[in-house]
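Missing here: one protein chain of the complex. Every other protein chain is in place.
We call the chains A, B, C, D and E, going by the order they appear; numbering starts again at 1 in every chain.
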Amino acid sequence: MIALKLVTIICEAHARKPLTELLRDVGARGWTAFAVEGNGDKGPRLADIPETANVQLQVIVRPEVAITLLERLEREYFPRYGMIAYASDVQVIRSGKF
Amino acid sequence: MIALKLVTIICEAHARKPLTELLRDVGARGWTAFAVEGNGDKGPRLADIPETANVQLQVIVRPEVAITLLERLEREYFPRYGMIAYASDVQVIRSGKF
Amino acid sequence: MIALKLVTIICEAHARKPLTELLRDVGARGWTAFAVEGNGDKGPRLADIPETANVQLQVIVRPEVAITLLERLEREYFPRYGMIAYASDVQVIRSGKF
Amino acid sequence: MELFDAVRANLLSPAVLFFALGVLAAVVKSDLRFPEQLYAGLTIYLLVAIGFKGGVAFADAGFAEVWLPAAAAIALGALIPLWSYPILRFWGRMSVVDSAAIAAHYGSVSAVTFIAATNYLTAVGQPFESYASAFLAVMESPAILVGVLLGKRAVPKSGLPALTGSSRQVLHEALFGRSVVLLVGALVVGGLSGAGGMAKVEAFFVTPFQGVLALFLLEMGLVAGRRLGELRKVGVFLLGFGVLMPLVHGFIGVVLGHWTGLSLGGATLLGVLAASASYIAAPAAIRLSLPEANPTLSLTAALAITFPFNLTLGIPYCLAVARWLYTP
Amino acid sequence: MELFDAVRANLLSPAVLFFALGVLAAVVKSDLRFPEQLYAGLTIYLLVAIGFKGGVAFADAGFAEVWLPAAAAIALGALIPLWSYPILRFWGRMSVVDSAAIAAHYGSVSAVTFIAATNYLTAVGQPFESYASAFLAVMESPAILVGVLLGKRAVPKSGLPALTGSSRQVLHEALFGRSVVLLVGALVVGGLSGAGGMAKVEAFFVTPFQGVLALFLLEMGLVAGRRLGELRKVGVFLLGFGVLMPLVHGFIGVVLGHWTGLSLGGATLLGVLAASASYIAAPAAIRLSLPEANPTLSLTAALAITFPFNLTLGIPYCLAVARWLYTP
Partner (left out) sequence: MELFDAVRANLLSPAVLFFALGVLAAVVKSDLRFPEQLYAGLTIYLLVAIGFKGGVAFADAGFAEVWLPAAAAIALGALIPLWSYPILRFWGRMSVVDSAAIAAHYGSVSAVTFIAATNYLTAVGQPFESYASAFLAVMESPAILVGVLLGKRAVPKSGLPALTGSSRQVLHEALFGRSVVLLVGALVVGGLSGAGGMAKVEAFFVTPFQGVLALFLLEMGLVAGRRLGELRKVGVFLLGFGVLMPLVHGFIGVVLGHWTGLSLGGATLLGVLAASASYIAAPAAIRLSLPEANPTLSLTAALAITFPFNLTLGIPYCLAVARWLYTP
């Protein structure tokens, strides 16, 4: 089994498009996304209108890509959008896929 | 990178409100939620009516908060609601946010 | 706290039924599922029609079950369906539940 | 004979047939499912439409005509749990919380059963007071409150630590829960906007209403059909309870409607309300305030026994009782 | 000349124009998207409405009038894969499973194409048998079963371990799949509730139907437009196949309709059904039972080639064939 990183990003739905472009930019070969609701320092985000909806993005990448991604998120996106991001360890079977 | 805990709770949708109040109570500063379906010891939970829908709550907290949270869940919620909860390790960049 | 494995499977929605049967087959006592969108080697999967929708399955199992599950996925499902699967470590409180 | 014809006419209506189709689809394990947000959307539509229509009729009839039967409806809702509880507790040998929870479901009401009854009355040409949806609106909560009070006494004995704020929550849920707000709110909106407002929105809230109900009942059939497997779990007692109580409550409701001056159709509707068991408002409120109760019992009884029974037989039964009572 | 006018009238109908708008929006990469549950809801509505309407007409016509063309429709559905398969396999040089999968899609039918054809016939004033949706209902599954049988022979040779239970599943899916249950079920409900039932639900299932179809086709356009990029991947052969087979199958369908006593309009509809390729029922069943097949091929052919072709040209073509055949 190969050790990789799962980076999870939870952000406002309007930021989805630029974020997926960032993912491509740092070298991710795929991603998964779904609508979520949430609550945080910027107040409740009920998902009934797109203006206050959140999206959760999940991307599996090699550890060094995870670091680049998190750093760019912190520098470029955190100051602009309400969001959080975190990394965790995952194991996959197919190498070469990520 | 700072090591924190991600606590995931999967429970019946009707328990969502008391659970988010518990999260606040133990000191979480935010949470994320979305509708899921499932199957478990209490039988299938198809999400088409709210009465049989599940919700997944995700909350990032400091390790000691995770322990309190899981313990209170076990004591107060597990006997009452169909649910599971688990913790995992995550790494974040921004300290002070959680 | 007991250490278990969380296996996450992201696959085309049409594969959901056979996959949940596989989960039962390898000994999982429950699972959680929800609709997601994604992008990968097989191109974008926008969830607006079921034919191009993805589903994310999450299942908590004992470590040895996780290995069997991943191996069977690789052998039987990866060649047939567009999908990824990965395992990660989780801690639960209730033993005997999984 | 006449009752037989009435039942047959009811069974062959699109609404009931679509319900049966749903049950069948669930039984053969078809993958047919309604998207959850469609279910939510249809529920909102049905509640708002019936509330609005009732409100327009209410404004027309005036408070003087409505208050007495409405008060009777509230009282009936609050009383039903008081006799249902001991029956469940002692004859059914159920726990305190489970008895209280089920009693609350049967005292509260099912909006869809009520709507199906109004359609049935329209189909058989039996006039009724359109403002009867006001009774629907006021009968949702009282039984829930009574049921929770009955059940709450048991929790301290269970040794479980109390959940914070749950008793405050139940009052809030009973007053401002989703279906209460939609029904009561639409009633008030309908009352304020009157016939002029009705003319504007009729083409959406009234004309297609029966068809929407038919589609909705397809989904209800799917949901009920899926629970059929749980009938074994709930036992013979609850099965009998789910069929007999509607007969008793339906009778009482019709009689009360008669006493309080409703027309034959209106009394039928009050009977149907009394006979029906809630599967939307009550489960939500009870899961919040009596989470110790086993939801499989109450939900299966309300959804897989009483709802289909009323939809097919209970509604014509109430009409038959009313016809018998109103025959000079 | 007349054909030209018919095509132009079709192209300027709101339904086709909304489809074109959807394609355009996808091509310019607009972020316009229909929520998935809206798509699911609209599908349910369209299938139930067309099935119900057909059932009412069926009950009216009687089984004696319907059985012969219905049997012909079933036979045609089952036979189409038998000649499509060798064409794909040997002229198209496709693998066994891919040939079988595509053949199944083309033998099965597209409900939306059928619905668009009924609207088209109504618009040009050409009467047709309303019970033709019964043909739609019975033509969904036979081709899928035949296609799966054709494809299953290849799997053992592929060296892949068999998936448990997949052959049992395909029969279940063919009999009780979502769209089969909705169509056949609504047919039966319509048949049982008859004209009286229709009067109740007409305002929901019939009156707004064409408008709902137009909105739905906007989404279909978005979906088809997004797949245009995959046309390169599927190659020239499949492009030709997706355009020529509808012409052949449409012709055969119209002739068969003529032989079995349908009216001009009914024969047109049978032609359209034969010409259409399934993109709902077949993909679901084939992904379950022949997951080794590449879904990009069949889905792109059915959705991005044959569906737009039929919607714009195939439908008027079938009517023209029928007019020519029925001219004394």
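Everything below uses one rule, namely that a contact is a pair of C-beta atoms (placed from the backbone, for glycine too) under 8 Å apart; a residue touches a chain by one contact, two chains touch by 3 or more.
Computed from a predicted model, the values in this text were never measured in an experiment.
In terms of the touch definition stated at the top, the absent chain reaches A, D, E within the entire complex.
Remark: the omitted chain is touched by one listed residue; of E:L21, E:L82, E:L175 or E:L239 this is E:L21. Touching the omitted chain from chain A are residues 12, 14-15, 17-18, 21-22, 25, 35, 42-44, 46-53, 75-77, 79-81. Listed here are the chain E residues that touch the chain not shown: 12-15, 17-18, 21, 24-25, 28-38, 41, 119, 123, 207-212, 214-215, 218.
Against the chain not shown here, chain D presents residues 35-37, 40-41, 44-45, 48, 52, 172-173, 175-178, 181-182, 185-186, 188-190, 192-193, 197, 200-205, 207-208, 284.
What we mean here is this: only the chains that are shown with their structure count from here on.
Common neighbours of chain B and chain D under the contact rule above are absent.
Graph distance from chain A to chain D, where chains that touch are one step apart, equals 2.
Greatest Cα centroid separation from chain D: this falls to A.
Summed over C-beta pairs in contact, the chain pair with the top total is D-E. Between chain A and chain B, the superposing rotation on Cα atoms measures out at 120°, rounded to the nearest 5. A separation of 41 Å divides the Cα centre of chain D from that of chain E.
Distance between chain B and chain C, defined via averaged C-alpha coordinates, is recorded as 20 Å. Chain D has residues 31, 33-36 in contact with two or more other chains.
The residues of chain A that reach two or more other chains are 34, 88-89, listed in rising order. Working note: touching chain pairs come out as A-B, A-C, B-C, B-D, C-E, D-E.
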